[in-house]
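The complex appears here minus one protein chain, its other protein chains still in place.
As written, the chains take the letters A, B and C, and residue 1 is the first residue of each chain.
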Amino acid sequence: MSAGEIYLIREKITDRDNALFEAGIKLGALYHQFTGSPINLDTVSSFEQAIQKCISVQPYVNEISVNIDREMLKSKLGNKFGYSELQGPMLRVKITVKYGSVKAKVGMEFDTELNYPLMKIEEIEELNV
Amino acid sequence: MSAGEIYLIREKITDRDNALFEAGIKLGALYHQFTGSPINLDTVSSFEQAIQKCISVQPYVNEISVNIDREMLKSKLGNKFGYSELQGPMLRVKITVKYGSVKAKVGMEFDTELNYPLMKIEEIEELNV
Amino acid sequence: MSAGEIYLIREKITDRDNALFEAGIKLGALYHQFTGSPINLDTVSSFEQAIQKCISVQPYVNEISVNIDREMLKSKLGNKFGYSELQGPMLRVKITVKYGSVKAKVGMEFDTELNYPLMKIEEIEELNV
Partner (left out) sequence: MSAGEIYLIREKITDRDNALFEAGIKLGALYHQFTGSPINLDTVSSFEQAIQKCISVQPYVNEISVNIDREMLKSKLGNKFGYSELQGPMLRVKITVKYGSVKAKVGMEFDTELNYPLMKIEEIEELNV
């Protein structure tokens, strides 16, 4: 073929592909299910647990930790009613998904430079016996 | 005026009006915030608590109880992955809102005849000293 | 009875009570269903329509208008990806609910003084023939 031509290579789907796909599903689900929930400093800790439990029952979730930023929450409590809703930037989440022979560790954290609650892949491990 | 004419009477807004309005807000919020959450038989009890705590931090909430129907949940666990999402018909909720001198007790429960998760006013109490 | 005693008066539930209750349900539902949705300046107008249509299919809704604050939205687009999620303070909503002989007009708008997206009753009309 001539130079500059574009080849499309259709690929077999691997455990690794599925691990990353499933990890993405969990973060997208968590974010859009639970942001908006009313919380305050007394309830924030148990709500972190509640989110962890909910996402844990979904397929392929190996580990999960959810942290809600107390300082950011405090800064939002200055309205008349003393509570806030859970906002995306408050969330710091780490999820490990295991699919077949692959573990994918992904996370979400507010990126102050991008001004965006960034979801990203942190580590991929292939387990070979 | 002639017969058949329609009179519009603009009314002063009372504590009772606000109590009912606030009670409705809480039920609408609860339903649309938390349905869709992944649950199973191990996590359902703590998730009921989580919902109660979330709604309790909102203004004017005096009491709340949230029950998720275990039988209906069980009947939805027969998929490959052993969990379900929280569905509206599974919810039985009672909320008491107190606004000024008025307590409004409202609830949500699946109405099998209407085939609908019906929200309704259960009791209104005006507190006079 | 002696002075200082508290009387509880249980009240008959009226159309007016139900109108306010239903109006509250709609605002609570709208807020917790649609905040978090990804929008930008190209899609904001059609998303306002989409919210209006969704809430309109619910019982007792007579009129609804949904406005998303363009200036506030613009101020949130300064991240790398050029979009924002719909946030509560961006919403200005007016809903008229008709229940039996009563129309209740309610609204939601960001209250800069309270720093809170305040929902409130705007007008109650009793229709007498």
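In this section, a residue touches a chain if its C-beta (ideal position, glycine included) is under 8 Å from a C-beta of that chain, and two chains touch if they have at least 3 such contacts.
If you're wondering where the values come from, they're calculated on a predicted model, not measured in any experiment.
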From A:20, A:51, A:64 or A:91, residue that would touch the chain that is not displayed: A:20
Touching residues (missing chain, whole complex) on chain A: 4-11, 13, 16-18, 20-33, 104, 106, 119, 121, 123-129
Positions on chain B where the hidden chain makes contact: 31-32, 35-36, 78-81, 85, 88, 114-116
Touch residues of chain C, complete complex, unshown partner: 29, 33-34, 36-40, 42-43, 46-47, 49-50, 53-59, 81-83
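Throughout what follows, only the chains that are shown with their structure count from here on.
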Maximum centroid distance from chain B, chain identifier (CA atoms): A
Angle of rotation relating chain A to chain C [CA atoms, steps of 5 degrees]: 180
Centroid spacing, where centroids are CA-atom means, of chain A and chain C in whole angstrom: 30
Sequence positions of chain B contacting 2 or more other chains: 29, 33
